[in-house]
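All protein chains but one are shown at their positions in the complex.
Coming up: chain A.
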Amino acid sequence: MPGKLKAKIVAGRHLPVMDRASDLTDAFVEVKFGNTTFKTDVCPKSLNPQWNSEWFKFEVDDEDLQDEPLQITVLDHDTYSANDAIGKVYIDIDPLLYSEAASVISGWFPIYDTIHGIRGEINILVKVELFNDLNRFRQSSCGVKFFCTTAIPRCYRAAMVHGFVEELVVNEDPEYQWIDRIRTPRASNEARQRLISLMSGELQRKIGLKVLEMGGNAVVGYLQCFDLEGESGLVVRAIGTACTLDKLSSGSAPNTNTHIHPNTAPASNACNSPSKDGKEPVFGEDLPLSSGPPTPFRALPTSSSSPPPFSPCKPCSRQSSSSDTDLSLTPKTGMGSGGSAGKEAGPLKTLLRQQTQTALEQREFPFFTLTSFPAGFLVHVGGVVSARSVKLLDRIHNPDEPETRDAWWEEIRQEIKSHAKALGCHAVVGYSESTSICEEVCILSASGTAAILNPRYMREGCLDIGSTDHRFEEPSPPSCGFCHIPYDEFNMPFPAQLTYCYHCRRQKVPDVLFTTIDLPPEASVTGKGCLIQARLCRLKKKAQGEVNATAISNLLPFMEYELHTQLMNKLKLRSMNALFCLHIQISVGENMLLGLASATGVYLTALPAPGGIQIAGKTPGDLSNEHHILTIQKRINDTIAKNKELYQINPPELTEETVGSPIPEPRQRHRLLRSHSESSDELSELDLSHGKKDAFVLEIDDTDALEDIHSLLTDASPPTGFYSCNTEIMPGIFNWTSGVQMFTSVRVLRLSNANLTNQGLNKTFTDLCENLLKSFYFKLRSMIPCCLCHLKFTVAVPEEELIQVTVTAVAMTFDKDQSQEKLTEKPTTKGSTETEEQLQFPLELSTDLSTNMQTSNKISGTVSLLTPAAKLYQNQLIMVHSAGVPESTTVSPRAASVDYGSFADRCSTWLELLKMKAHTIRRGSVKTISSLDRSSPLPEGRSRSLRSNRSFGGSSVPVVKMTPVSFLPGTRIIKYLGIINMFFIRETTSLREEGGISGFLHSFIAEVFAMVRAHVAALGGNAVVSYSMKECVLMENPNKNQAQCLINVSGDAVICVRETDQEPPSVANIGQTCCSSADGAT
């Protein structure tokens, strides 16, 4: 009997009138857990009843504690007829099961009814007494912490990152069971809510078990999704990253560590660069490593009771396929280098690869759902890898054997893994999975970023590499190291233009970098970033079954190609060279496919400057056409110039001298000239230079292309005072103030038959997204200057002629004056200068080494210059690969599947080599000092805005802030209280009366927010971070005056305090004691 759950019902308020005669209610409450039910007394004739019940006690297994929610039902007592239900509250008691999280749940919860929405509130107290369970074969995993945050949570330190965990459970959807025909909609909705709550509890428990088996104590980047497969069932699946986290003692301020740093400079490399000052205290905690004992040592004792260090996460490996066979699974990797087996171009690189490979090869899936990492965790980033597959759904016959769905995902993950290999990478970071379902067709998608990781964080081999091989392992500075190519430059998996890194001058970098992760904190960025979206609609014929699946799989590669081209064009138009947080969503409807790619574009200082966009006509003879082209060209050039100004992109190369550069650079002279040139002379010269162009050429041969260019130029930039991005924070903005406004917006567009052409649809869809953004800017104009962060767009085709776009984002204010001040003083980001400071020493130390390297690089440099490439057709070339893939399509007769390759997400442009002189780096380091001085005005700005915040206090309802980002500016998270994962259904049969579909959804979303806030407040929290709305499925039938909506939200409940404030001592004590008790437990 390992746990005792206790609940007490205190009072209710604002109850609805249930008895028309008296205008009052005779309320009582049923408290149910598992199969045990208790009841309170009836509180007669009151809308604000005081029950003050006894403690209801449930003695239960901890397995049940994890799976089951506490179910509280408020009813109206009726002497003569059946009691009427007023509404319910489901309480997930999981947060009470971690020893260091919340100890009690206490507060007002909205009473929710799936038909009427919120109907009053109820005050509840819940406690759990856990007994220690020594059973080794236990089925529960109490104590494993879950975080939605896709980074190491702010008040923890990652002692070890174990890797990928996944699980899925399936069941029949109650909505589609026979019984649904005879029960009320309310009963059906409640059955569904309860089932999903149970399933996610079970899922979480099973994942927790895997984590325990791996020796971890937490899951970070926990991503849980529902697949509503209709007739064929309900799938709840989750992925995450298992870690061993150590709680940081609240006393250790991150700043103190930076001072230690200079001593450790000789050993400093990518792994121990300091984080941006104070912003990410957790990452800063890596530092004691080099001064004290290395992390792994410290981590070992805690995990000593767990299986031997070489355990290769067995629970994950359902099929025992070694990594070698993985490669053979994918025919197209022939084009790549095949991982480390390629030519040994860079001996250091190979060495590194071998070392880390041993660490990761043991795992079936070296995937990480994290999107931001401790500094130095990422060694190199290869590019985006993605895989999609189209499946036909059939009924899940046996819920206990979810093999089919498992096998599907297995397939996709293998694919992703092999793509990563092709890119010379051994791991995938920023990994996520999603589905899109329409009737019986389901598109499974997975994407991530191929990367090489620092093995120090893996269990194996961390000891030797961590300390001894430091210098050889990776001589590149942290601010650009991740940009350096992980693959073999002589045997590239795809055509790309390589140059020497503009930052360290010693390693090769690609011309463009696409990733699914957040911008690494140490990355050096020029100017600001911006949201870049590619949008696409493709019509398809209505079809059934396999024909339909085949049609979709045939369309997919083309869509992906076009999205890609759009992204690339838009990136160039903004004069940027890298995309972060790239998320491509393809949604399937009955008669169309929608594609939406969102990412944040930035100018990475380490990467070459992008060329302009060159317009070329197919018919040079036509004068009017020529003129037309010139006009367009001018518009494009103007836009580029305008964007450069807007995003403050003025890379240092403008001032840089070419004389005395160690690397020969034959073609530098034309660089700047050409990207803006319009004269035909220049054009011809471009052609002469054996196809070497710096500009990206767009050929106008038909109206399609013209449309494309127009759409390219119609993207409006945000109005003055606004920035937008889909990363956690905007690159280039540092001085966030405390103003935060999270919002969710949903728009559904009904298409008229008239413009059902691809062109028309594209325009409609683009306008829809653009208008949404415009609306946000307008609504949030009072927050200027501010930035819309973590903009997450989700598209769906709920019905034949409907397009639904759901957006969740947060607007965060920042101090404009300070940002400008900073900008005038230094164009690059703070992160970069800081890391440069520590860079300097290792650079000088390794001069011998680097000269050697440079000679070898010199050769390779020239080689790459000579590489002939059909610039224009490169995209198409890649396409050929991917389009060729569907051969693996015809898998099973029932399930038509299509896999096609990753494009490695890069198109090449022609850019020339550029080098940076040593003194530029030094200049950077001088600036660092001034940037340190400047850190003082920051708190001022914060406290100012906090003061304005203070007036918000004093309300009887505690304020709970919500944000999709993993932190709240101006505050420090002192405690994570547990994961919030809630699923709600709302239905109405009086749609008109509730203000139509908009009114219905508006109130539902507001209700969901309210319920999330109430749960967080009851846990003692004051904020939700990493909040996301994962599902918003809306169905309506206006003729019947009905609508139904399902919403799934998740996030991490936290307590945060103002950064300037000292922690309340009581809380600190609790934190400490909890921490120690947790240590004792593990």
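Everything below uses one rule, namely that contacts are C-beta pairs under 8 Å (C-beta built on N, C-alpha and C of every residue); 3 or more make two chains touch, one makes a residue touch a chain; residues count from 1.
Following the convention adopted for this analysis, contacts and distances are computed from a predicted model.
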- Message: Considering only the chain that is not displayed, what protein name does its UniProt record carry among "Fibroblast growth factor (Acidic) intracellular binding protein a", "Trafficking protein particle complex subunit BET3", "Phosphatidylinositol glycan anchor biosynthesis class T" or "EF-hand domain-containing protein"?
- Response: "Fibroblast growth factor (Acidic) intracellular binding protein a"
- Note on the structure: Answer key for A:Ser22, A:Ser775, A:Ser990 or A:Thr1060 versus the chain not shown reads A:Ser775
- Query: Can you list where chain A touches the absent chain?
  - Reply: 13-14, 108, 110, 118, 121, 716, 719, 741-752, 755, 764, 771, 774-781, 802, 804, 951-957, 959-962, 995, 997-999, 1001-1003, 1005-1007, 1009-1010, 1013-1014, 1034
